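Just passing along the structure, written as structure tokens.
All protein chains of the complex are present and in place, except for one that has been dropped.
Order of writing sets the chain letters: A, B and C. Residues in each chain are counted from 1.
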Amino acid sequence: MLTYYPYIAANFAETTDYITVTEKFTGKEYAKVGLATSGLLEMAISEAVTAEEQMRSLSSFSKSKILKYIADTLFDKREFFAEIIATEAGKPLKYARIEAERASQVFQIAAEEAKRIHSELLSLDWFSHGTGKEALIKLVPSGTIAAITPFNFPLNLVAHKVAPAIAAGCPVILKPSVSTPLSALELAKIIQHSGLPAGGFSVLPMTHETAKPLIEDERIKKISFTGSPQVGWKMKNECGRKKITLELGGNAAAIVTSGADLNEAVAKCVSGAFAFSGQVCIHTQRIFVQRNLFQAFLTAFIQRTKTLNFGNPLDEKTDISVMIDEENAIRVEQWINEAVRQGAVVVLGGARNGSYVEPTILTGTHAEMKVRKEEVFGPVVTIEQYENFDEAIDMVNDSEFGLQAGVFTNQIDEMNQAFNEIKAGGILINESPTFRIDHMPYGGVKHSGFGREGIKYAIHEMCEMKVLVKPC
Amino acid sequence: MLTYYPYIAANFAETTDYITVTEKFTGKEYAKVGLATSGLLEMAISEAVTAEEQMRSLSSFSKSKILKYIADTLFDKREFFAEIIATEAGKPLKYARIEAERASQVFQIAAEEAKRIHSELLSLDWFSHGTGKEALIKLVPSGTIAAITPFNFPLNLVAHKVAPAIAAGCPVILKPSVSTPLSALELAKIIQHSGLPAGGFSVLPMTHETAKPLIEDERIKKISFTGSPQVGWKMKNECGRKKITLELGGNAAAIVTSGADLNEAVAKCVSGAFAFSGQVCIHTQRIFVQRNLFQAFLTAFIQRTKTLNFGNPLDEKTDISVMIDEENAIRVEQWINEAVRQGAVVVLGGARNGSYVEPTILTGTHAEMKVRKEEVFGPVVTIEQYENFDEAIDMVNDSEFGLQAGVFTNQIDEMNQAFNEIKAGGILINESPTFRIDHMPYGGVKHSGFGREGIKYAIHEMCEMKVLVKPC
Amino acid sequence: MLTYYPYIAANFAETTDYITVTEKFTGKEYAKVGLATSGLLEMAISEAVTAEEQMRSLSSFSKSKILKYIADTLFDKREFFAEIIATEAGKPLKYARIEAERASQVFQIAAEEAKRIHSELLSLDWFSHGTGKEALIKLVPSGTIAAITPFNFPLNLVAHKVAPAIAAGCPVILKPSVSTPLSALELAKIIQHSGLPAGGFSVLPMTHETAKPLIEDERIKKISFTGSPQVGWKMKNECGRKKITLELGGNAAAIVTSGADLNEAVAKCVSGAFAFSGQVCIHTQRIFVQRNLFQAFLTAFIQRTKTLNFGNPLDEKTDISVMIDEENAIRVEQWINEAVRQGAVVVLGGARNGSYVEPTILTGTHAEMKVRKEEVFGPVVTIEQYENFDEAIDMVNDSEFGLQAGVFTNQIDEMNQAFNEIKAGGILINESPTFRIDHMPYGGVKHSGFGREGIKYAIHEMCEMKVLVKPC
Partner (left out) sequence: MLTYYPYIAANFAETTDYITVTEKFTGKEYAKVGLATSGLLEMAISEAVTAEEQMRSLSSFSKSKILKYIADTLFDKREFFAEIIATEAGKPLKYARIEAERASQVFQIAAEEAKRIHSELLSLDWFSHGTGKEALIKLVPSGTIAAITPFNFPLNLVAHKVAPAIAAGCPVILKPSVSTPLSALELAKIIQHSGLPAGGFSVLPMTHETAKPLIEDERIKKISFTGSPQVGWKMKNECGRKKITLELGGNAAAIVTSGADLNEAVAKCVSGAFAFSGQVCIHTQRIFVQRNLFQAFLTAFIQRTKTLNFGNPLDEKTDISVMIDEENAIRVEQWINEAVRQGAVVVLGGARNGSYVEPTILTGTHAEMKVRKEEVFGPVVTIEQYENFDEAIDMVNDSEFGLQAGVFTNQIDEMNQAFNEIKAGGILINESPTFRIDHMPYGGVKHSGFGREGIKYAIHEMCEMKVLVKPC
């Protein structure tokens, strides 16, 4: 069995405790992973702080070269990474490949953005006492960053924190999910040879208890967290003077108007609903279809969902596989059953087998059911009808969350109304809410998050504004 | 009778030749205006060049204050200016008032933009030999500007050149139309007390012959011209090392799709077709209506046009009045008659009385008729039908010109196709092509112009980029 | 005696409890001010939340007009406001006048920035799956804002929160200092007639206890606080999901190199040290002078300080007056005495008389004395010498704070080194750290703050990024 070690300041470190990472589909033991101890975490923090000055002083040329090396190596090894992702996360290979390629692109974009970090030259002579002066405004690195990432994109969500941190000139200490730490530790092997200063990057699989200093230690200047709302918001109030970015989840919705292209809408919504068994922050959980299109949409949606192949994620033909663990599968099953008891109708799926939950389509749901109100994070979608666009928007907004929303329409007025009135971080025309391009601003309002990622936007949130006022 | 004098470097100068400016509606003599001689022009140029250094060194605070004074004074005297415009240009008071208010706003925006002239702080360490260096990039004034303006917006088109010049820190020598020089000379009276350095602004009504040095003299660094394509393009090849901006005309088109709001489309297109008798660079000259809406559109268009009141421009109720002179009215009449001979049908208007041409609606025209192909610059509109959107775009593009085009639609795909495929400087959704907001970029492609105006955009074209490379 | 009432959603409200605001110099009762109750605060919050949609929908034209009205009215009444500030804060009239004028300018700038809120048009076709798509990125208002302001700039620090909130489209509930609430309540009288939607602005003088919902209530989306580090940082960890900006204080330093212009450096540092008795967040508290200039600087500094006139703040000739209250004066006196016991030398001042503390110059201090290490917020300055520039930078950085630092030098390399190595939000060349232009980014690092103000920058922090992904 493979053995992995915590990566601390350019070295893989021996440790005392080990966990086992399983192959999610078969349940077999796949790799042994050393857990970081408090002592190792202290070492990582201390090395990171020591590296701050060196990281800050890197020319954009150097940062760009390091990031490009990582991007190119990831690209060369993308098949290798896809298999690791498929194995440790149970993600079908077709999606795992996309993730590996996207992670490479994230480093590539960061290599370019490292040279283009926002700055301003501001005239100060707007008022008489500023005559003869100007301000140079730069973004300078905030300092050491704690990155905490979930199991569902074990490589690309890591990339979305590590790549901007390097571009910004911030050392970063990563706590990956203990379920899926292998992608991050393999990434560390690449970064080890990238030319990054030693303390610039560490990866420490560890328990929440051990990880506490990431939240509490004053030497950490910023937390970048992707995970559950409960954990995230608690962290915000325990993090002292730190900056924080929270990428949490939601119950993302799509509106399908009668003017939509039916085939396109169905195809994109099925994918949004069931890709990686709905274990995606912007999983398409709620679909609202205009009344006169509802029946046709539902029929086509069921039909297309039926074509999804269940199987081993390492099989090229697999569309859907097991969930991350049985505990979550059971939870999803319970939510479905509860919804049914409350009056919902299962029009497809609904069954569980071990950690596999069938792609499940519900209708006849109402807003207070868990499958509508909470983040289901499983292969469950609810499809309901609406009368007019105002009503559809109200249904979308009837949620504590607000990450992204998709609207299938060809009308300018509906596009504008959706953008103006839907409370979410992103409104996507003719896409399901599950659409994301890595360089666009990404993040939620309401309970869905705090701050924005998207490489350039993540870089900004890892920096402080610094001003030089000088004669001119 | 009122007497006006050329304004040269803060003084009104005696001169030898005088012209008479008439009240366009009545034809009565209204004011005597002194023409600048070559000697006076030389003095204006020389004073402008002398003022360059002082203009360049003005703080944004000072420029802003000067511009705000002009804006506020224009606003206070807007009724006075509206009457002058109505009188010297024959522009109905309702439009003249809008022009006066817009001119005030142009100076107000320039007062704000003067503080926000584009600059950049550029990291140079993208390559190893730039390590430790950065570039401060500023826009610095190009030098003395020659502004040449037409009769149709005797105040606001002057504002669009003078306000950005002051904001940029460039002295400006204005040659207004000899038909309508009074607005500009009244503006000079305001600027005289604005605190602008003496050589910073001159207004010289003069003959084309006298004005030649504005084109040829090497001390002039930029020409900003609004007028006819023939004159403009010739100027471009005679202006030596100067920069040049040309705002010429066109035969602007509107597309009205079957998804358009009929009333809105008719109202905006009637206004676009006949406001100030079509003597507007972005006059709505060609309207293409989707077949199934064509008849309804045409009927409503005729009906609404019939409600336009002809009269003295100084009368509040007047919608349409005389053209600038009989010569142009005769030309327009001839073009209408020629179109009729070539097969066009006059569905309304078509007659001329002195310098008044009735609002004229033609249909059954083809692309080679002068009323379609050339810039009619009179109260004439052609309305034709089209089958599908591709065809409509081809009809719009079948022109030597490309200033603006309006598209009445509520469809996202038509909006995008129009923007991607219509060859024009601006595409306006649910507006006639005659729509302009003063701070948006404005200017044409093909034979319609060269460069852009719109305050901020005009400022940029009046400046040069200058770079400071320094250690950092 | 004048009576003031809490201002809630366009009305001044009766209340049950009243406090007395004294004339700080004479100690006389000056005005009776109604304290808001919990019920009134609930009403203010509820009205603000109700106004959110209306505020969000304001055109930039409307916001600009409202802000301009406030700016112009403040300008017209600037002498009136200066007297209120002088009276309630004990601020010498010469500084109070500057504050009133600056507050007017802050609203003026906000009127301009309201039209220029950052937005982006981002091409998404960087990757194949973004082909044919683009993103419109806008900043949209975060929602209701709680603004909490201190006594030292009772008008301008209010302006720095209220003006950007209006520009951003956010309702704002202001808790002014109970010591100096009159300027804010007088500002409310202006805003009442500005056209701002009713729930858009409220001013509630109240106790900390009553104010708790501003921190804890989920309907408040953002806190903008200026005040003490202790209170500010505590707030950050109690504010739930809110955004927060903290403008705290520090122990700002100036470096005076041997290449500095002695007279300029002395004049600016004396002003930075003693303006408003040092009760300024960026008060010049620590001055480090290069050895060969030290004696000359100290002599000139003492001499110039001696010329400061003590007196009634309402007297035009007064340079320095009483502190805000005797409690603070006693604290300052104790710190001075403690420093002396620890070895410091008082070279001027040092005495207290009631709430007046003489301008006090200390030397022979060390970094651990309260007068060096803590924020003195009183008329005390420490002046020490240094050998070389590296050492000076270390001395500046030897602090928990990092708001601004001034460096008097004519050398490019020293300017660059100061900017690169001093840990502060702003580095000012040839200015004391007390220099601020209202539109520049302003805010600290380390314990000095979180986030940035400066109108445009404050607007950004009051907004969320929202993305529209659309076909193109």
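We adopt the following convention: a residue touches a chain if its C-beta (ideal position, glycine included) is under 8 Å from a C-beta of that chain, and two chains touch if they have at least 3 such contacts.
Small disclaimer: the values here were computed from a predicted structure and weren't measured.
Asker: Touching the hidden chain in the complete assembly: which of C:120, C:217 or C:325 does that?
Answerer: C:120
Asker: Just one of C:385, C:409, C:434 or C:448 touches the chain that is missing; which is it?
Answerer: With C:385, C:409, C:434 or C:448 as choices, the missing chain is touched by C:409.
Asker: If I consider the whole complex, including the chain that's not displayed, which of B:238, B:327 or B:387 touches that chain?
Answerer: For the chain that is not drawn, the touching residue is B:238.
Asker: With the missing chain put back, which residues of chain A would touch it? List them for me.
Answerer: Touch with the absent chain occurs at residues 112, 115-116, 412-413, 416, 419-420, 470-472.
Asker: Just the residue numbers, please: which parts of chain B touch the chain that's not shown?
Answerer: Residues touching the hidden chain, for chain B, are 105, 109, 122, 124, 126-127, 129-130, 133, 135-137, 233, 236-241, 243, 415, 419, 424-431, 435, 437-443, 445, 447, 450, 452, 457, 464-471.
Asker: So which bits of chain C touch the chain we can't see?
Answerer: 59-61, 64, 115, 117, 119-123, 125-128, 130-132, 136-138, 409-413, 415, 429
In this text, only the chains that are shown with their structure count from here on.
Asker: So which chain ends up closest to the centre of the protein, judged by Cα positions averaged per chain?
Answerer: Chain C is the most central one.
Asker: Would you mind pulling out the distance in Å between where the CA atoms of chain A average out and where those of chain C do?
Answerer: 37
Asker: Which integer distance in Å separates the CA centroid of chain A from that of chain B?
Answerer: One centre to the other, that is 51 Å.
Asker: Please set out, as single numbers or ranges, the residues of chain B touching at least two other chains.
Answerer: Each of 115-116, 412-413 in chain B touches at least two other chains.
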